[in-house]
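Encoded as structure tokens, the structure appears first; notes follow it.
Complex shown without one protein chain; remaining protein chains in place.
To keep things simple, chains are lettered A and B as they appear, and every chain counts its residues starting from 1.
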Amino acid sequence: MNTLTVRFGPLSVRMPWRLILTNGVLLVLTAALVWSGLFRGSYPATPGDLLSALTGTADPVTSMILLENRLPRLATALGVGLAFGLAGEMIQTLLRNPLASPDIIGFSAGAAVGAVVTVVIVGGTAWVVPGALIGGFIAAGLILSLSWRRGVSPGQLILIGIGVTLTLGVLTDLLLTRIDTTSAAGVMKWLVGSLNARSWTDAGSLWAGLLFLGPLALWYQFMLGRIAFEQDVAISFGLRLNYGRVLTIGLAVALVGLAVAASGPLPFVAFVAGPIAHGLNGASRPTLLSAALVGALVTLSADMASQSLPDGFGLPAGVFTALVGAPVLITVLVLHSKRQRL
Amino acid sequence: MTPPLSCTDLHLRFGKTNVLNGISVDLPKGKISAIIGPNGSGKTSLLRCMGRLQRPSSGEVQLEGQTIAKMNTRDVARRVALLPQTVTAPAGMRVGELITRGRTPHQSPIRQWSAKDEKIVRHAMTSVGLAERADHLLEDLSGGQRQRAWIAMVLAQDTDILLLDEPTTYLDLTHQRDVLSLIQKLQAERQLTVAMVLHDINLAARFSDHIIALKDGKLLTEGDPMNVITQTSIQNIYELDCNVLTDPHSGMPHVIPK
Partner (left out) sequence: MRSLTVRRVLFLVFLGLSAVFAGVLSLCFGVRPTQLSEVQSAFFAFDPGIAEHIVVQNLRLPRAFAALIGGGALGLAGALMQVLTRNPLADPGLLGVNGGAAMGVVIAIWAFGITAQSTLVLPALAGSAVAAGLVLLLGGTGRGPDPTRLILAGAAISALFLAFTWSILILSRESLDIYRFWVLGAFSDIRMDSLWDLWPAYAIALPLAAVAAFLLDPLTLGEETARALGARVGLARLVSVLAIVLLCGTTVSMAGPIAFIGLIVPHIMRSFVGADVRVLALASFLAGALLAIVADTFGRLILPGQEIEAGAMMALIGGPVLVAIVRTRRGVVA
């Protein structure tokens, strides 16, 4: 068989070889990116430097660059990518729609409005993050409760999601024209998403949440693929559809919330991770781990690209997530459909 | 003795249309029941209520004396399997994968693929004759093979009760017979209680032990095929003039419309 099965007493786990291979390759790539982000760049360092920085014997400059600058930034980028990748794949699987992304449950749109509203009220960009989180959760809650009718139906959720996110999006644009240019530029930068100057506080709270939610999502993956089966079949399998749908959406919202708090919306990561992961695995089943790793890869490489620009071009990572992700998606698309035609 | 599955005074309304009008019926244990009736008589709705896919407006369905609506849906899934009429699998799914999905109610994230799962799935695959095609794409199969794959999926669910909605749709004569004999054979092997919706009254007569005839959402008559399928009752059910002969091969009644 082309599947690996591991059994231990009453426990058993099963995974196709191809998935294992894909995940292995993605993992190696991610590690390589983290490695090069840590030790290369404008101030080259060695693993030895890191070790001595950790034990407190390195010179202060090296120690600051590695421990206070690079490590937290990389940890944030990695965590944000994983979170967006997971959330994107969960929502796309649940709604069975390649155009869906966590955007459809309104978090990003709500976050944007929240961010701009704080600027309108306070006059500066100091309160953007809390405003965004509040806006995001309100919008997601609104969409979920509006589409509730003795349960969540994916069709209703999509349409209500369009209605609400579109209105919120325009509200953001409208508010952006009612504030001064400097504030608008500040909000704009935040809306694009950035990984500049992340501290251990950013990385710490992100990872604390991720270490809790990530395993939960992976645990639930097994049922997620079956929930997305045709409704009648899923019910007759004894799956609790509403429970599963609400759990999936709730997890995705929480993951997006974590990521948005750490980096801003970083458009496209959540959208692109799933299709790329599917293309690599050549499968219809949900592949949460692959999608999470793809998300991490896209985010890490976008961040590296944004750092590699000459000074004066202070472009945030969010600009590059699309620049990195889109060509990959297109390549996968072309390769994938060629294989299907054969 | 409590029947494996019984319905009491089922009513079902969609808006202003009454689909089921107070049906009370028991499935006889270890037998094949065929639900027959004209289009729109509520056959599929009755089956869906039995499989708790549809919640009746009033009345209840009991699984060996327990109200199905109050049971844990996973426990129900380990005892009742249902194959809907038209089902499409997600694109790119393979035969083996589909049949494996039937094990869902017995699985969990840490019990993904036990030795028992493997045995049952392999058995289900062999009994429908698809063992060599486990790695084929579902969309590459013929209609008959695909239907057999779906049947294997519900078999893999390993339940005592099997509900099938039109298992012979899209099949040619040979495959109709093959699929129904397969169900008959499996039923005899495992003492399953089977209920299936069938359009073809002659197939129902030949392959079932018990007939449940519906009309306008009401139970018209039920019983042994020999007693139910008569000229007068067919006229009642379908408003069709016909002769009822005896099938020389099986000895069962055979309806020939005039």
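One rule holds for everything that comes next: contacts are C-beta pairs under 8 Å (C-beta built on N, C-alpha and C of every residue); 3 or more make two chains touch, one makes a residue touch a chain.
Here the structure is a predicted model, which is why all the values come from computation and not from measurement.
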item: Chains shown that the absent chain touches, full complex; value: A
item: Sole contact to the chain not displayed, among A:176, A:227, A:277 or A:296; value: A:176
item: Candidates A:64, A:122, A:185 or A:211 - the one touching the absent chain; value: A:185
item: Chain not shown, touching residues in subunit A; value: 97-100, 104, 146-147, 149, 153, 155-156, 158-160, 162-164, 166-171, 173-174, 176-177, 181, 184-185, 188-189, 192, 267-268, 271-272, 275, 313-316, 318-323, 325-327, 329-330, 333-334, 337, 341
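Assume only the chains that are shown with their structure count from here on.
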item: Length of the line joining the C-alpha centres of subunit A and subunit B, rounded to whole Å; value: 44
item: Residues of subunit B touching subunit A in the complex; value: 48, 51-53, 72-78, 80-82, 84, 87-93, 97, 101-102, 104-105, 107-115, 117-118, 135, 157
item: Touching residues on subunit A, where the partner in the complex is subunit B; value: 2, 5, 7, 10-14, 96, 219-223, 226, 228-230, 232-233, 235-240, 282-285
